[in-house]
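Pasting in a structure now, in structure tokens, and then I'll have a few things to ask.
Heads up, one of the protein chains got dropped from this complex, but the rest are sitting where they should.
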Amino acid sequence: MTTQLGRRTFLRIGGGTVLGGLAISAGLLPATRAGATQDSGVIPDRVVPTFCELCFWKCGVLASVKDEKVVKLEGNPKHPLSNGKLCPRGAGGVGALYDPDRLKTPLIRTKVDGKEMWRAASWDEALALTAKRLAEVKQKYGAQSLALFSHGQGGAFFKTLLKGLGGTTIVAPSNDQCRGPRESGYELTFGTGVGSVETIDVAHSKCIAFFGSHLGENMHNTAVQDVSAAAANGATFITVDPRFSIIASKSKYWLPIKPGTDTALLLAWAHVLIEEGRYQKAFIEKFATGFDELAKHVKDKTPEWAYVETGIAPELIRETARELAKNAPAALVHPGRHVVWYGNDTQRTRANAIVNALLGNWGKEGGFYLPSSMSVAGYPTPPLPHGESYVPRVKFPLASAPCAYDVCDASISEKDSPATIRAWLVYGCNVPLTLPNMARTLEALKQLEFVVAVDTMPAEITGYADVVLPENTYLERYDDLEASPFKVPYVALRQPVVASLYDTKPGWWIAKELANRLGVGEFFPWKDGKDFVQTRIEKSKLSWAALEKDGVIVGAARPITTDEPTFKTKSGKIELFSQTLADAGLPPLPEYEPPEDPPAGYFRLLFGRSPVHTFTRTTNNPRLTEVVPENELWMHVEMARELGLSHGTKVMLENQDSVKTGPIRLKVTERIRQDCVYMVHGFGREDRRLSRGYGRGASDTRLVTRVVRDPVMGGTGMNVNFVTITRWSPREA
Amino acid sequence: MNFLDTLIDRAALSRARDLFRLRKEAPPLERAGTHALRALLVLALVGGVAVLVALARGHHVMGTNSEMPWGVLIATYVFFVAMTSGLCLVSSLGHVFGLKVFEPIGKKAIFMAMVTLVVGFSIIGSELERPLALLKWAVLSPNPRSPIWWMGTLYGLYLVVLVAELVFLLRDDHRRAKVAGIVGVVMAVAAHTNLGAVFALSHARPFWADALIPIYFLAWSLVMGASLLLMLVYLSDAFATGGSLKPESERLFDALRKLLVLFLSIVGVLTVWRFITNLGHHGQAFEVTMAYLTGPFMVSFWLFEVFLGFVLPLVVLLGSKRSSARAVTLAAGLPVLSAFVMRMNFVVAGQMLSLKPVVGPMGETMTYQPPFKGNTSGFLPYTPSIVEALIVLGAVAAVVLLVVGGLKTLRFTKEVQS
Partner (left out) sequence: MARYGMTVDEKLCVTCNACVIACKSENNVPEGAARCWTVQAEKGTFPFLSVETRSERCNHCENAPCVSACPTQATHVEEGGVVVVDQDKCVGCKACIVACPYEVRYLHPDGYVDKCTFCLHRVRQGKDPACVSVCPTSALTFGDLDDPRAKIFQQLQQRQHRVAKPEEGTRPKLFFLK
């Protein structure tokens, strides 16, 4: 796979000194024979509480240190998100720290007689250059021309930096590539989003329907713990998925739905609940508006109608709807998380929200709970300026946040419409492999005047940056406090477990240094990362000592259920019928739009998670790649037979825009519909410096050249790409 | 004359290096022999180095792994110690059971038995990760339930007995020699059948877990004993006479031929029944047997184990009224080759079916994480590493050299003594 690039050619990063690498990788080698004759495990010198950054759930971990080496990570029993347990990625976090391929020093892109290459630089030089270039861009095009991609805890400091500079264009792939549509759908219906951690009481639910939501592969720790608790309590699971996922295998009902037709099923469920009078009448009467319009809307959305669209037998549709109704209000249609599937995703989550409303589960045990969060004082800083935000080319009436995808778009000059974004700060976001339509991302990266990437690994994004600033891993730094809304209020601390292994720095330091050099240091008045968090904890009348010792402070539990819920919608009620959407000229009630079918010989490309990996951030992690070294392409037995392909064969994928990628090994299985294929996202790494990830498996992103935008909030529906599959031959590059 | 001199001919010993000196005027057969010996010497030395490497690096330089833990070295070890027992047993017919015909070869046979056992030990030594630790812990922390422990113990004692027996024989101390001989016979049977039990007791490996195995091993060792002695008789004559059998050897030669026929037939019958019973079984034993009959082992089984190792030799040996002594000797050599192949196949076949199958007992598709080597296909692969291969070759060379050397320098016959 070659990447065509103009000015900014793709640079592979020489990751620091080889010796360093060896020394560290030696850290992963087993203890020598001269130990206890009987395996006595490792007795740590100290145990440091902190929280995980292998994904964005942020569970509390206890890190055991022996001879200044982190030997193991365990779940923090006191942390409400871990309850002493970790998911496989969290348990393998040591691999992120001791990955020999890590970024080890700042890097500056330089031209040596026409050839672009990297030069290891001092922090002083790298920061000075970054500040100079950002200042230039700001001076030339204004603060609105600066954009920040931010995903991860340390992003907070760079948000302050960008806002300090007068910028407002702050985007995250967790919006328009992830759960943005769900948040809109729920805000439009209930007045509040579901958030992360999702505010659903799965553990006590008696019946849960999962649309996709492949928990068990999707390994958000607490979410999986809750699903497991529900299973242990004998809850009934209904899984709607074209693939027989792990959660499907735990479900009483598996509905192998035709991809993209979920709205039809949801509307049919609403139909059954209403027609059979099985919805929570009192609740609806008291708390909802627009019921009559809804009833009218779904009158003709019969299971028989839905059957034609979804391929799910009418009886099964009725039976599952009744199952949900029977257990209401302790019944739940899981709102999903990664919902950017087909573009009509806000409307689909609206339908999802409406069914939940009919189940009357808002504020109920086993339904949606009322979260609370620990109030933590801010650090006294001058008020941040608010520049007017940038104007995207494509506008979305109800977008609550700018879309990462549009920032890409705004960074490309087209004739009679010059780029409005000229420089990127990228924090913890592997943009090329994260945003759909890679060619476009690369075009933007090519045209941008300046790109600085703050990362821990030689991830693809760093290959396109002008300056690479290596951050400490989460086990080597202080970070912003973590106090997400949850069943119980809590605040968690991230603190260094060991000293930096290399010439890398924590995000707070990098941001503060840049701020000073850019003359906005007043927004970073604190001495250091520790002062930043300690002062706030003390101002909040919380015990710093306790936080340092336990890694978390859990506040007094508040009631999470209520019989008198209030809603932050315009009407103050649950809006089954959405005037807001109507006013914006959008369907006030979810309309079903049939998905475009794959052309003959093509499969729909679906993707998801491996329990052991997080996107691209772990696909070079020594501990995790050992267990799952590459992704596979799921294909139904029949289709494989037709194509004369067998289990384990290496195949190439080519999509409707003749983008080719692979090779990837085939998993021939009964566990998927015949009209689609499936793979795990995050593999097919393209930077040679990633010794374990490079070229392992295939990249779904490469094939997502087409997106359908969500008309409500701009989400990028990505399940709309079709692929053909051919046997790979070693001759192919 | 002192003790050692009653055993070793110092003069001959000092002339030992002449073995490798090429005499222009020597007859072609001898010159060929010299060339061969030189080659063998090189092989043996290389093998020696390989052993050192193996001792130093252990399984890191072996073709084996946690799913195929035993390889060619185990097979070769079994191969050599089978010779030991066989030589001991066949020759005992003479100096223990008093069958006059066999007496002349008694001493040489026992000597060869000793050589093969010592070489066998050095092979198992290089196969173990820590051979010395075994010596230590087998004594300090013995496990009488372990066939491997018995193997070490029995063969250890056996070596002592053999040495004693040889000494008595060389000194013509017939009374003691006979006692040692009787003990030797018992040890030979005990040690080798126990070795069979090392496999027969592996319930987890159905192809091995077969009560016939100890007897099967014993029968095979008799075949090898007879063939080796037959070859010895012919070759030692041939080198002296320049190619033909001495008249006085003819009766012995013929007796060995008859014995070989008998033993081969026994092995044949046992093999047939082992396979038939296996085919009667379900699961692994059946699958592996099919691998012999029609699968990956097909060629080496039908060609080496059956045709070359059994059919052809029998034809020649039985029809040997007409066939020359040389032909008979060649025919007798074949089963030895076959015996090696048989053991190689046997050791690998017992482990070739992964205990983590890709298809489950109920026909499920099994997926394991982290991935195991064996999960890709039904049969686990095994190819010996270079080190393993060199050790085997070196061992064979060493045996031949030591035997030849011994024959030249030990006082096997009165003539030398006087």
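As written, the chain order gives the labels A and B, with residue 1 at the start of each chain.
Assume a contact is a pair of C-beta atoms (placed from the backbone, for glycine too) under 8 Å apart; a residue touches a chain by one contact, two chains touch by 3 or more.
Quick caveat: nothing in here was measured; it's all calculated off a predicted structure.
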Absent-chain contact - pick from A:228, A:302, A:656 or A:726: A:228
Residue of A:71, A:488 or A:643 in touch with the missing chain, whole complex considered: A:71
Residue touching the undisplayed chain, where the options are B:67, B:103, B:173 or B:254: B:67
Chain B, residues in touch with the chain not shown (by the definition above): 58-60, 64-67, 69-70, 127-131, 133-134, 137-138, 141-143, 145-149, 151-152, 198, 201-205, 350-351, 354-356, 360, 362-370, 372, 374
Residue numbers in chain A that touch the chain omitted from display: 28-33, 35-42, 71-75, 84-88, 90-92, 94, 215-217, 219, 221, 224-225, 227-228, 231-232, 244, 246-247, 249-250, 254, 256, 611-612, 622-624, 626-628, 636-637, 669-673
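Operating definition for what follows: only the chains that are shown with their structure count from here on.
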Distance from chain B to chain A - Cα centre to Cα centre, in angstrom: 64
Sites on chain A touched by chain B in the complex: 612, 626-629, 648, 669
Residues on chain B engaged by chain A in the complex (per definition of touch): 365, 369-371, 376
